[in-house]
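Of the protein chains in this complex, all but one are displayed in their positions.
Now for subunit A:
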Amino acid sequence: MTNLFYSAPLTRFFIISPQLVLWLVVLSLISGSIFLFNLSANLPLDLVWQATVAPDENDFRQIIYFYSFLPRIAIALLVGAGLALAGCVMQQVLSNPLASPTTLGVAAGAELGLACALLLAPSGLAIDPDWFAFIGGLLATGLVFLISARKGFAPLQMVLAGMVISLLFGAVNRVLVLFNDQQLTSLFIWGAGDLSQTDWQNVTHLLPQIAIPFILLLLFQRPLMLLQVGEQLASSVGVKVGTIRLISLTLAVFMTTSIVSTVGIISFVGLVAPALAKLAGARQFYTRLVTSAIIGALLMSMADLVIQPFSGVGGELLPAGAITALIGAPCLIWLLLRNPLSAVAKVVSEQPINIKQYAFVKLLTVCLVIAILCTAIALLVGKNEHGWAVQLTNSILTLRFPRVFAALLAGWGLAVAGCAIQRITANPMASPEIMGVSSGVALMLIVGVITGIISSRGEQLLFGSMGALLAFGIMWLLSQRSRFSPSQMVLAGIGLSAFLDATIRILLTSGTDQAKAILHWLSGSTYLATNMDVILLLVVTTILLSMLLLLHRCLDLLTLGEAAATGLGMNCQQVRLWLLIIAAILTTVATLVVGPLSFVGLLAPQLAKLFGQYAARNQLVIAGLMGSIIMVVADWLGRNWLFPWQIPAGVLASIMGGGFFLFLLRK
C-alpha cells in the first residue's frame, strides 16, 4: 500500500497512449480548419498578423476580429476547459462517472439569481447582475450539499438532489418569466449560452477564476487520485476523505458558477469531455484532468465555430450552450448504454418512515372526503373583482368545471403512473418526471407543433404516446444492462430533460409568441382544458387504472425482485412491457393537460406509502386520490393567488412537490 504515497516518477504522468494523441490531433485539426474557414470569411489572411498585434481602429474588419472574433474563441476555449475540469473533478470525487457541473443545480440557481437581479434590483444599483447569478449558483449547490451531507455525499443522493433542486428552481424561475417576459428577454439569451463577446473583459475576468482552482487541484492530485481506489482504502491510508471531497468540490463548483454567471448556461461539456478523455485512454487522474481540459476546450470552440456561420439565418440566434445540450444529451444516453456503471448501480435501500399504519378503508374514506371537499371548494369558491366570493352562477361554473376536473384527473393519472413505474423499476425514486418520460412526451409534442403535423387532440395523443414510449424504450435498453438501477434511470432522465430544456431555450431566444405559448403549456396550465379533455382523461384513466388493479398481484411480485417473481412463475419481461405501456399512455394523457413537470407522479405514491399503504392495490387507490387532491389544490391556488393573473397548476404542484421531495431526501 505504501507505494501509493511515493510520488510516481514524473515521466509517468506524461506517458500518454498513442490513441489519445491521435484523438487530440484530430480534434485540433478539425477545430483549426473551421477556425481558418471562419476567419477567412471575415478578414483577409494577410491582415491577421497586424490585426492581432495592433489592430487598425479604422478598419472595421480588424476591429471585429480583435474585439469580437478572437475573444470569442478565447472564451470558448476557457469555458470548455473550465467546465471539463470541474466535471472531471466531480466525477472523481463522487466516484460517479456521470456527475457533471450542470447536474448539481448550479445553472438553475444562477438563472434564478439573475432573474431576481433583473427584476428586483433597482436600475441604478452598481452591483453587477453577474454577482446575483454567482450567489444563486452557490446557494443551489449549497442546498444540494446540505441535503446529501447526511448520506455522506452519496453519488446518487447528490445527483438526485441536484436534479430536484434544478427542477424546483426552474419552476420558480418559470413563474417569474411568465409574468415578466419583456423584462427578462436578456435572461433567455443568457440561459441559452451565447458566447458573443465585445471585448477581452470576460476573458481576463475568467482566466484567474479557472487557472487558480486548476493549480490548487493539481496540488491536491495525490489524495484525489487515492479516491479512485475506493473510499475505505483511501481513509485507511490516512486520507481525510470528507475534507478532500469538500475542498475539491467547492473548487469545482466555484469554477462552474464563475463560468455560468459570466457566459450563461452551457451543458454537457463538463460531462462529455472527461468521459471522452477516459475513452481516449487517460487512466490516471492527473492525465485525465489535463486531457479533459484540452478536449473540453477543443469541443467547445469547435461547437461555437461550427454554429457561428449559421447564426442569424431567419433572424434567430443559435446559442452554443443550447446546441451543446442538444448534442450532449444523446451522448449521455450513449455513454449510459456503453457503461454498465456497476459501482453506482446500487438500489436505494428503502427506509420506511415511522408513521402510524392506517387501515385502508379508514384512509380511503378520509381521502375521499378531502377530495370531494377540495373539489367543491375549487368549483364554488373563488375571487372576483371585489374579493373572495362563493359563486354559483352557471357561466362561472361552466368555466371552472373543465379546469378543476382536468386537474383532478391529470393528478390521478400521474399518481397511478408513478406507482406503476416505481413498482416496475423497484425504485422508490422513479417517476414519469424524473425518468424523463414526461420530457419525452413534451419533446414530441413541441416537434409536432413546430412542424405543423399536430392539429387535433387525437394526433397529440398519438405523438405524445410515441414520445413516452421512446423514453421508456431508452429506459428499457438501459435496464437490460443495469437491472433497473436507479442511478441509470435518473441520469437518463436528466439527459432527456436536458434535451427538452435545450429545445425550449432555443425557442425562447427567438422571443416569438409561439415560443411563449409553448412555455405556458409546458408550465402545466389548465387554462385551455375543455370538457372533451375531461372525458378523454376520465375514460383513459379509468380503463387503465382498472387494468392495473387487475394486475395488482404482478405489481406486488415485481417489488420482491425479478428472481423471486420469476420463481413464482411470472413472465417478468412480458408483464413489465405491458405495465410500461399502460404507464406511458397514462403519462401522456396527463401531460397533455398539466405539462411535463409536476412531481405528482413521484409525490403521491410516496405519500401513500408514508401512510402505510404498501400493497399495490391499496397504494394505487390512495396515491390516485392524493394526486387528485394535490393537483386540484394547486390549480385552485394558481387561479386565485395573484388574481386576475393566474399561475399554472403544474408549476405550483412542482414547487410544492419539489419541496416535499427534498424533505424526503433529507430524511
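In this text, a contact is a pair of C-beta atoms (placed from the backbone, for glycine too) under 8 Å apart; a residue touches a chain by one contact, two chains touch by 3 or more; residues count from 1.
In this section, contacts and distances are computed from a predicted model.
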{"item": "Name under which UniProt lists the unshown chain, selected from \"Acyl-CoA dehydrogenase\", \"NADH-quinone oxidoreductase subunit K\", \"ABC transporter substrate-binding protein\" or \"Hydrogenase iron-sulfur subunit\"", "value": "\"ABC transporter substrate-binding protein\""}
{"item": "Listed residues A:36, A:120 or A:399, member touching the removed chain", "value": "A:399"}
{"item": "Contact residue for the chain not shown (choose from A:229, A:517, A:535 or A:550)", "value": "A:517"}
{"item": "Per the touch definition above, residue among A:64, A:447 or A:549 touching the missing chain", "value": "A:64"}
{"item": "Touch with the omitted chain, as defined above, among A:141, A:197, A:375 or A:619", "value": "A:197"}
{"item": "Where the unshown chain meets subunit A, residue by residue", "value": "57, 60, 63-64, 67-68, 123-126, 128-129, 178-179, 182, 185-186, 189-190, 194, 196-201, 311-317, 382, 384-385, 395-396, 398-400, 509-513, 516-517, 520, 525, 527-528, 639, 643-646"}
